[in-house]
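Other chains dropped; remaining ones untouched in position.
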Amino acid sequence: MKKHLIALGVTALAGAAAAQSNVSVYGRLDLSVGSEKNQLTNASKSVVSSGLLTTSRLGFRGTEDLGGGLKAIFQIETTLDPDAPGTNSQSGAARATTLGDRTAIVGLTGGFGTVKLGRTDTSFDDIRDLAVSSSLWDSEFTPTKNVYGTGRSDYSSRASNQVRYESPSFAGFTVGLSYAFDEEAVNADPTKNGVKVTALNARYKVGALDLGVATQKQETYLNGNPEIKYTALSGAYNFGVTRLSAGYQQAKDATNTKDNEYSIGVNVPLDKFNISVGYASSKAKNAAGATTAKGSGFAVGATYSLSKRTSLYAGWRDTSRKNAVTGVKSADERLYAAGIRHDF
Amino acid sequence: MKKHLIALGVTALAGAAAAQSNVSVYGRLDLSVGSEKNQLTNASKSVVSSGLLTTSRLGFRGTEDLGGGLKAIFQIETTLDPDAPGTNSQSGAARATTLGDRTAIVGLTGGFGTVKLGRTDTSFDDIRDLAVSSSLWDSEFTPTKNVYGTGRSDYSSRASNQVRYESPSFAGFTVGLSYAFDEEAVNADPTKNGVKVTALNARYKVGALDLGVATQKQETYLNGNPEIKYTALSGAYNFGVTRLSAGYQQAKDATNTKDNEYSIGVNVPLDKFNISVGYASSKAKNAAGATTAKGSGFAVGATYSLSKRTSLYAGWRDTSRKNAVTGVKSADERLYAAGIRHDF
């Protein structure tokens, strides 16, 4: 009878475990209290913000073992706005949710690598993030905010209608390729905002070293903005007591207007603290090679770990941008806040 | 071998339990068939309604033990419209969902009390609900519907961009404080609908007694409606064979226009039945103290419990409002319905 009970227990358990493995519900809430100041107008306001460290989100994901090393994978990840900002901040109405706006993919993974179909990050974005991501730099607190991508260089970090391939690791070396169809291409209506996005990356990650290079091409049928090419070179080295990272990124459009963008970061873990300092700068150049605009940003902050899943944090970011000829500032923003991040 | 199996079973089980404890998916579906009648125009219609007892919803929540009595908590709760009402009632299109429109918070709870950040009920709303909530009075069936809040007194039951504190219980006594930032405050554009909401409550709950008092201030930068103050006093006593509840609420704006609102309720559990009767009345007064409008509402109904999670219900509500000088009715509505409520 004992054996029977045990067998029952284990069988039922296996059933429960199998049922659970189909889908895992997960997410993150990152909320803070802080202050935003526009230093051009001197206007400042106190705010409850979501996503200063990393975007708040809710997700569903899973893996199915198909045998022979092959697995089916899926993920649906959706942005959360737990602070509900905007013009309707105190009414019931707020931003409408689109399930899967961050990630909505199905794919296969095995010895050949991973193939994904749907909406997800481009292969370029992975390399860009390698340099600008740390405990403080992934979202609103990044020193690249309003510094990168303020010229002609607003790149697609994620794309819909995408096919993406990630190679297996060959002694630490991987390559990735993503292609997003422009499904408006047959339509001559210039108000349709179709863009074709092709990206390629190569990455070398062994021990403490993480190096990557990537390129992305965005083609559109809209007048005046036919093609932008992006190049990124990123690297990080973890010395244990500190992690250094640096990145270079260039955006170039069809008229040869360029944005050159640089970032550097330091990450210092101290017991339950993790202190981050980051600096970013950018120069926009016209077709003749003359600098037309400059931007720079600085950020510093720290997280304090309450558990693997929960941290308190505080941070400060100051970014500005000016006309390189007249010196007149076009943007000058300051942000500081303290908050909590919880993963589930 | 037996021991091994048992150990395996228990270990795997612990793993499964741990995985589950991160997030719990829950919700409620409350659907009914009934009739709505506008007694001013004599227009009536048969309807399938959602949320007559309580709003239909889908939620995700969890608690993480951080040690030392400290816990991280989160909750994301979203309104469901399973009947899909409105102008597109038979087409695929319907109201867009905003994940977390009811509640979207992360916080910490411990010996010091509970702190929450995000979108949730105000501290005032808790006390107001103490009087008007019972098995029939929480949503569309409440006798306060169209009676409360029809003058200048439309209060924010929940607010975005909020910091909220709830004290621990001192021998049954608790206090609560909520503050919602007006994130439009720096913006002089009067079309921006920013509101600052500050609320405070005190509650005494021991045995059968539940008493509360609360105040809420809503400040806005819109012309003509600069500030409204709310006061609520609510109480309930559970005699076992019956629960009595009563509430008083006042709304007062900057021009000294007042709404005085009263409600009383009786709740009688009879085996699997729970019978509710409620009455609410309101008087709007101008700055000179003269009554300008009167409203009153009556509701009666019962739930029948099929299980802890599932009930059948039926209810009837009649509410009206009139000009106190001319006696002309401005609203006169009747609603009756029978439905099912299921929690998951």
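When the chains are written out, they are named A and B in that same order, and each has its own residue count from 1.
Criterion: contacts are C-beta pairs under 8 Å (C-beta built on N, C-alpha and C of every residue); 3 or more make two chains touch, one makes a residue touch a chain.
All figures in this text were calculated on a predicted structure; none of them were measured in a lab.
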item	value
Overall copies of the shared sequence [whole complex; 2 in view]	3
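By definition in this document, only the chains that are shown with their structure count from here on.
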item	value
Distance between chain centroids, defined by C-alpha means - chain A, chain B (Å)	37
Of all residues in chain A, those that touch chain B in their complex	2-3, 6, 9-10, 13, 16-17, 20, 24-27, 29-33, 43-48, 50, 58, 78, 80-85, 87-97, 306-307, 309-310, 339-340, 342, 344
Chain A-facing residues of chain B, complex	2, 5-6, 8-9, 12-13, 16, 19-20, 22-23, 25, 60, 62, 64, 66-67, 70, 72, 74, 76, 96-101, 104-108, 117-119, 156, 158-163, 180-187, 191-195, 197
